[in-house]
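For this view, one protein chain was removed and the others were kept in their places.
Showing chain A:
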């Protein structure tokens, strides 16, 4: 039995697969408990799971958590939406028109290696410490990668699909709207799912520097006041929000692209 589970590429029962994931989670929790309840690590640095849970409930009921989530989520969403609204059409054009690729690929390929966080001082100089600065950090952190990934997705559209559409009478614009776009759409949704995850990472970076609200700010303040439980709650919440948005994107994917599955459901 055990030998079967450790054979490369071999299918295992679904129950075993799910249990394996749960066990890893449990082991992590056990490790944390041993370190904290066992007094191995000073509670000033590592609080116990119960303390963290109590802090979470407290923060939830006094409203601090929800208002910070609301603020942070708005920043992530707006920064990311702007990146997607420009990145998707630009990426599609770059993936299908050589002239657009030639014009934009070099500069985007260059800028994406510049760390978005290093732009923060410049952004503060340019647009101050307001909301648009936070959103700009998220935009900078996601836009360039997103555009290049959409370009790749578009490039991978099977060339024969485009050719056959020409022989069926499609005009250039129709090739974009009736062939390239629907063919690339699953890849586009998947790219959005992945880059949205990155947006959360940049949110914290943006809120640690010069913010007065949001989850990143809450974490930073907790550090100043030696509240590791609050830091952990903040980190967990960001993780959960990331997971949630990931699941939403996956649900959209499943609901929209049933044609990719043999059973059609």
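Assume a residue touches a chain if its C-beta (ideal position, glycine included) is under 8 Å from a C-beta of that chain, and two chains touch if they have at least 3 such contacts; residues count from 1.
One rule holds for everything that comes next: contacts and distances are computed from a predicted model.
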UniProt protein name of the chain not shown, from "Carnitine transport ATP-binding protein OpuCA", "Acetolactate synthase", "Hpr(Ser) kinase/phosphatase" or "Na+-transporting NADH:ubiquinone oxidoreductase subunit A": "Carnitine transport ATP-binding protein OpuCA"
Residue of A:8, A:38 or A:169 in touch with the missing chain, whole complex considered: A:169
Among A:14, A:224 or A:262, residue touching the chain not depicted: A:262
Touch list for chain A against the chain that is not drawn: 158, 160-161, 163-171, 174, 178-179, 182-183, 185, 257-262, 264
